[in-house]
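All protein chains but one are shown in place.
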Amino acid sequence: MSSSPPPAAPATAPQAAVESPEVARQGTQKLLKYLVIAVPYLWLLAFFLAPFLIVLKISLVEVRVAMPPYSELITFVEDGWIAFHGSLENYLWLWDDPLYINSYLSSLKIAATSTVLTLLVGYPIAYGMARAPRRWRFALLMLVILPFWTSFLIRVYAWIGILKKEGLLNLALTHLGLISEPLTILNTDIAVYIGIVYSYLPFMVLPLYANLEKMDLSLLEAAADLGCRPIKAFWVVTVPLSMTGIVAGCFLVFIPAVGEFVIPDLLGGSETLMIGKTLWTEFFNNRDWPVSSAVAVILLLVLIIPIVLFQRQQQRSAEAEA
Amino acid sequence: MRQGLTWFNIASLLLGFLFLYLPIALLIIYSFNESRLVTVWAGFSTKWYAEMLQNQGLLNAGWVTLKVAFTSSCFATVLGTMAGLIMSRFGSFHGRTLFSGMIYAPLVMPEVITGLSLLLMFVAVALDRGFVTVTLAHITFSMCYVAVVVQSRLAGFDRSIEEAAMDLGCPPGRTFFQITLPIIAPAVVAGWLLSFTLSLDDLVIASFTTGPGATTLPMKIYSQVRLGVTPEINAVCTILVGLVATGVLTASLITRRQEMRREAEERQAIANS
Partner (left out) sequence: MSGAGTASNQARSGSSAARQRWAPWEDPNEKPHVRIVGVTKRFGDFVAVDNVSLDIYKREFFSLLGPSGCGKTTLLRMLAGFETPSEGQILLEGEDMSGVPPYERPVNMMFQSYALFPHMSVEKNIAFGLKQDRVPKAEIDRRVAEVIEMVQLGQFAKRKPHQLSGGQKQRVALARSLVKKPKMLLLDEPLGALDKNLRTQTQFELMNIQEETGITFVIVTHDQEEAMTVSSRIAVMDHGRIVQVSTPGELYEAPLTRYVADFIGEVNILEGRGAQREGDHLVLQCPDAGCAIQTGPYAEDGGDESLWIALRPEKVRISKEPPADSSRNCMTGEVWDIGYLGNLSTYHVKLDSGKMITATQANMARLIERPITWEDRVYLTWAPDAAVVLRD
């Protein structure tokens, strides 16, 4: 039986002497562990967190004609005193000048609209892939993933030749007799929508496909058996079950689209306002580093809500699977 | 209702893939156009490729890009593998939340912010901008992608395999090199490939962090594109797309082959028993 009483505490003195090399070896293991943690940790602190804190700092100071082109936040004056020169002036400036607020709002609007469009384009593709015979699926998946690997810039560039006034789309439409005057698409918001849908389509299709592929098809048979027509079954069974895929796909498109620079710059017009482009202009053309830092800080604040929501949703679906 | 495709499914697949591939196909076709005008087909020619090879600026940029991509992807793979290992195997430690935050944040951070913040830091520490700074920047965001790829592979394999190695007398460090690394090797290779192409593609971060003498190919393409579409750029793009597509297709076909062989052998083993 298990009723034996615990033995007296083992004599420790001689054992401790024997154990010391073992303890030393365990110390080495521990050191190794902390070393493995330290290398990437310090790297990210130095090249991710520190830079961001610098952005925060510079957003509080003034622009100056010098190198670097901004004033100091903290200066050391005599007697060990330090002087703090920060102000929220740059942020007030963003509030006063309608350009910035309009850029933020317009970015959100463009990102939201193109997310919906991407969903509308992506869902049928993902659905078709998930219902395709098993032996096709790998090839179809590769076809979706491949553009994701090829250069973003090149894929956006490819659309310029198509959407231009004398481009291939207008050429084709005129040939077919559908239009008499060439359409102006390039350098409008429509071109930006097309660019975003095109560039981010794999981000929408992949989570949707992963979700739809897992779906138990006998659920649809059960629905049919209970008298539900296929189209209705799609809306009341398939769509609700693929909700996690839809939400994940939408976040994956919306979040990067808000801060997009290349697409509005190459495909959009001068009146297309997007915050990424505004930041770029502020930095490279106006050389106002403090204001562009303030723009960056606000952009991040705007994005934090969807990012946090997205992470929550990911966590929840991971938990639901476990 | 089983697995048959309806006409609607087939149509949406066809249109979807047409949408995805037509623009790139046109770009490739027109790189072989005799005429400088993009919309007029004047016969097949490879003269733009020849012209591209004469363009010293373009070739220099290409060389810089390859060097940056190779260096940064190697470093990013090592750091990212370590980070993936930490997140899935090291349990909790002080500052773990911050660590995983710093791994995931760059994935969703707009490139303009990443680029701007890195530049401001390089200026603050008075590091001369050029090859080194671009490479550092690329290592930083690529390693996060590698970490996520490696982590998901680690999460997918049975942890007791590593425990078994330790149980049989293998200390943790050696277990990593003898057991863990060979098993996650496909993910590590995929992570390297991903880092390489991310670096090859990057325009925004490179524009912020580079300096004179280290113009990358995407920057070169971008500055020419702003001046208009040229067949020469089409030729460069065709080569880039061709390289990446070949690499990715080869890699995934090899993995696919191995998987299929493995599955067949597994079925065989069960059938024989």
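Remarks
Labels A and B are assigned to the chains in the order they are written; within every chain, residues are numbered from 1.
FYI, a contact is a pair of C-beta atoms (placed from the backbone, for glycine too) under 8 Å apart; a residue touches a chain by one contact, two chains touch by 3 or more.
These numbers come from a predicted model, not from an experiment.
If you put the hidden chain back, the residue from B:78, B:108 or B:179 that touches it is B:179. When the whole complex is considered, the residue among B:42, B:98, B:164 or B:249 that touches the unshown chain is B:164.
For subunit B, the residues touching the absent chain in the complete assembly are 158, 160-161, 163-172, 174, 179, 182-183, 262, 265-266, 268-270, 272-273.
Methods note: only the chains that are shown with their structure count from here on.
Inter-chain centre distance (subunit A to subunit B, centres taken as mean C-alpha positions): 16 Å. The touching residues of subunit A, counted against subunit B in their complex, run 29, 32-33, 36-37, 39-41, 43-45, 47-52, 54-55, 58, 68, 121-122, 124-125, 127-129, 131-134, 138, 140, 142-147, 149-155, 157-162, 164, 166-168, 171, 198, 201, 205, 217, 220-221, 224, 230, 255-256, 258-262, 266, 276, 279-280, 283-284, 289, 292-293, 296, 299-300, 303, 307, 310-311. In the complex of the two chains, the subunit B residues touching subunit A come out as 1-6, 8-10, 12-13, 16-17, 19-21, 23-24, 26-27, 30, 38-39, 79-80, 82-83, 85-86, 90, 93, 95, 98-99, 102-106, 108-113, 116-118, 120-121, 123-124, 136-137, 139-140, 143, 147, 171-173, 197, 200-201, 203-204, 207-208, 218, 221-222, 225-226, 229, 233, 237, 240-241, 244-245, 248-249, 252, 256.
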